[in-house]
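Here the complex is missing a single protein chain, while all its other protein chains stay put.
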Amino acid sequence: MNTGILNTDLIELICILVFFLGFYGLIATTNVIKSIVFLWVMEMAVIMFFLSIGYNIGIVAPIGTDLVPGQVADPLPQALMITTIVIGLAVTAVNITMLITLVRKHKSANWDILRKKSSES
Amino acid sequence: MAVLWGTMWCMVALSVLYLLVVVKGPSIWDRLLAINLIAVKVTIIIILFASIYESAFLLDAAIIYTLSGFIGTIFIALFFSKKEKKQKQDEKKEGKSIWRVY
Amino acid sequence: MIYAILVLWIFLAAIIIPERRGIRIIIYFAIFSLVTALSFFLLGSPDVAMAEAAISTFSTIFFVICFEKHFRLKADGEGDPEKKEVSKAAAAKKYVLPLLLIVPLFALFIFFRPGPEVSTYLKDLYITRFAQDVGGVNAVTSIYLAYRVYDTLFEALVLVIAIVAVSHMSAFKEMTVPDGEHSDIERDGLAVFTIRIIAPILLLFGVYLVMNGHISPGGGFQGGVAVAAFFICRYMIYNIYDMPVKKIIRLEEVLFMTAVAIAVFGVFLGAGTFVPLEYLRLYQESYLILMNILIGLKVACACIVLFYRFVAIERR
Partner (left out) sequence: MASILEIAGSVLIAAGAILMVLGTFGLLKFKRFYPRILISSKIDTVGMLTLLLGLVVRHGFSFFSAKIVLIIVILLILNPLVAHILSRSAYMSGE
């Protein structure tokens, strides 16, 4: 189990699976709030995919003075993913504000009803 | 070392059991209680992991878990208590049970 | 270990799909965030796990407020909506058609995913050289404050734009309100007393994360969000309606401009070129601490403004 290839492979498959579960939920649901939740799920799957690159059992965090490159996690994806998480918060906030304004106007958060009402007006 | 790994697996198994409570629990308060229990189990898993690798700086993650985890639970509880109360009053006023979306 | 947690993770992502009741979606979402942060931690990245744990609190609160608003508006909008019976063909069209789209895409992704050979050139370079190039002990903080500082700055710009977008999309134009809804536990003496003990610890811990970001996990983002979480506690036991929001937004803009100026200054005055060697260590450490403080304060201001917007203005 310590070859490194199998481990990375399995986690990658799991991340792709969760990404597509989130995508299915995003387009198959009728509730807009649920769609926003699934957007967050998809983002988490992408982040997990990037973090799992080069994962091996027994790997440690890249913190310390004398690090050996083979034994620590890759720090570059981590540095990029921290910013991604904060951007996800911003995206969620903007989405929810738009949704609340729509709900205020049309009194519903259903995709079908919203589509019908906004095409009428 | 074996004790630490065994306790970690035990915590994972307990989290799965609490997940059963979350899925099945009759009222919403059981679910919120199970969230809190799972949060503490996750904290203990992190502490055990830091103890296995003998690194004190990993404990910072456990502290921020404990500090920020409870805020979400309290917020959901407050929101839901207000909502339930309003729904019960409406039902009493109208004399029939309203269709529950939530 | 990690595989057990990941199986739990798949289950939690799958269980949200057939769920129709909002409060259960929020609860599953909260547990999903918890388990996600735990698996980030087990993958060897405590920085990302801390950021996720702190930020999922905020996103949970936003979803809670969204559902609350939806519930109230729907209650006085449509009366009592009947649960509509959908025909079998319509349901099949709604649920099977996306599946027909998803499954081929999934198969394509599985088939064309990148091979197992990962280039470790950049990783080795960063890990072996960051201590003398940038200074500090935490490789992640060193990378996002020095090698990749412009990514970080553009991310900070995204937060500024998010605040502008939120106040532009909203139905209300005003930025501050004199008074509004208070939380329920304000009159509960025991809870107020306990949160009064906890909240300063939270603030102190956030400041610790910001100041210690270069030698331990943490940094500007995580510490800033922890500092902003202090203001959620303040809302719960007191109120937040006396906060000078306009001044906070102004402060955020000034902090962002200062961070950009310092980053440009740091690039053109590169370490080791103009600074004498005996002061190099001091210069590097002060640069890291200063940038961490600026970014932490900026993220804290942004999160406070977003929280204020949602709790005070959007919730009315």
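In this document, chain identifiers A, B and C correspond to the written order of the chains, with residue numbering beginning at 1 in each.
Rule of thumb we're sticking to: a contact is a pair of C-beta atoms (placed from the backbone, for glycine too) under 8 Å apart; a residue touches a chain by one contact, two chains touch by 3 or more.
Since we're looking at a predicted model, the values are computed, not measured.
Undergrad: Using the touch definition given at the top, which of the shown chains does the missing chain touch?
TA: B, C
Undergrad: Can you tell me which of C:I161, C:V177, C:I201 or C:V267 touches the chain that was removed from the display?
TA: Touches the omitted chain: C:I201.
Undergrad: Across the whole complex, list the residues on subunit B that are touched by the chain not included here.
TA: 3-4, 6-7, 10-11, 14, 17-18, 20-21, 26-27, 29-30, 32-33, 36-37, 40, 43-44, 47-48, 50-51, 54, 56, 59, 62-63, 66-67, 70, 73-74, 77-78, 80-81, 84-85, 88
Undergrad: For review purposes, identify every residue of subunit C that touches the missing chain, sorted by number.
TA: 184-185, 188, 190-191, 194-195, 197-198, 201
The rule is simple: only the chains that are shown with their structure count from here on.
Undergrad: Once you draw an edge for every pair of touching chains, what topology comes out, line, ring, star, complete or other?
TA: Contact pattern: complete, every chain touching every other.
Undergrad: By number of C-beta pairs in contact, which chain pair leads?
TA: Top-ranked chain pair by contacting C-beta pairs: A-C.
Undergrad: Report the inter-centroid distance (CA atoms only) between subunit A and subunit B in whole Å.
TA: Centre-to-centre distance between subunit A and subunit B: 21 Å.
Undergrad: Where in subunit A do residues touch at least two different other chains?
TA: 60-61, 63, in rising order.
Undergrad: Where in subunit B do residues touch at least two different other chains?
TA: 57-58
Undergrad: Applying the document's contact rule, which stretches of subunit B touch subunit A when the two form their complex?
TA: Touch residues, subunit B against subunit A: 53, 55, 57-58.
Undergrad: Within their complex, state which residues of subunit A touch subunit B.
TA: My answer: residues 60-61, 63.
Undergrad: Spell out the part of subunit A that touches subunit C in their complex, as residue ranges.
TA: Residues 4-5, 8-14, 16-18, 20-25, 27-31, 33-34, 36-38, 40-41, 44-45, 47-48, 51-55, 59-65, 67, 69, 72-76, 78-83, 85-94, 96-101, 103-105, 107-109.
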